[in-house]
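Just one protein chain is left out here, and the rest sit where they should.
Entry: subunit A
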Amino acid sequence: MSSDAMPERSALAAELALGLLEGADRASALRLVLSDPGFAAEVDGWRAQLAPLYDGFADVAPPSGLMARIDQAIDAEAAADQVTTLMPAPRAQGRWKIATFAASAVAAMLALALVWPSPQSPGPAPQDKADVAVAQLTGPIDGLLLTARYDSSTSEMLVRVEGMPVTETEPELWIVPADGQPRRLGRLLRGGVTRIAIPEGHRKFIDPVSELILTMEPKVLPDPDKPSAPTVAQGRLQRI
C-alpha cells in the first residue's frame, strides 16, 4: 500500500459523499450507511468537508416565472390532499393541468389505500366518518418501500415494510409534526406488516403537515425521544 492510499471503507464513504458511485456499488454503500453508524458518520463527515465546494458553482438567475410554477405545483399537491372537496372547474388550460395532476395523485393514494385489507373489527363497526391517512415512505435505499395506513376509528397504524436489507440495526418509525421534533411511534418488523397503536398524545400529529420518517437504530435505542441515526426513508401523510 502506498503512503497516500486510503483505507477501503473511508474511500467508499468519500465516493458516496461525492456521488461517484452508481448501481450495485451505490446500493451496497447505502446498505452500509444503514447497518454501520460509524460508516454513516464518516459519510456525513465527508459531506461536511466537501460542502464549501458549493461556493464554486456560479450563480445563474432562473427564469422569472419559476416561483409561480413552484407555487402551482405545491397547490396541486395540497389539492390532492383534500379529496373530499370537488376538483375546481378547469378555468384555463393551466388550471386543468393542475387538476389532472391532483386527480392522478389522489388516484395513486387511493390505490395505495386499497392495497390494505380492511381493518379487522371484531367489535362495533367503525364509524362512518373514520379518518384514514396513508403515507408512502421512500429514501436513498434502492427497493426499500414502506406504506403506512392510519385509521382513526382504531387509532392504529399499519406499516408494511418491503425491501429492507439485512442490517445489524433495527427499523424505527417516527412522526415529525410541524414543530420539526420527531416523536417515536415504534419499532417495525423488517418485513410484512407491523401494527402500531398510536398513543393518544401522538394522535393529534396525524395530519398532512406531518412526515413519517424511518431511521435505523441500534438494538437498544440510545434515546427514545430522538433519532440517533440519519433518516433513510420518509413520506408525508395524506388523508384519504
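Annotations
By definition in this document, a contact is a pair of C-beta atoms (placed from the backbone, for glycine too) under 8 Å apart; a residue touches a chain by one contact, two chains touch by 3 or more; residues count from 1.
Note that in this section contacts and distances are computed from a predicted model.
Per the UniProt record, the absent chain's protein name among "FecCD family ABC transporter permease", "RNA polymerase sigma factor", "Aerotolerance regulator N-terminal domain-containing protein" or "Alkylation response protein AidB-like acyl-CoA dehydrogenase" is "RNA polymerase sigma factor".
Across A:38, A:180 or A:201, the residue that sits in touch with the chain not pictured is A:180.
Of A:38, A:52, A:201 or A:224, it is A:52 that touches the chain left out of the display.
Contact between subunit A and the unshown chain involves residues 2, 4-6, 10-11, 14-15, 18-22, 44, 47-63, 66-67, 69-71, 73-74, 77, 176, 178-180, 209, 211, 213, 231, 234, 236.
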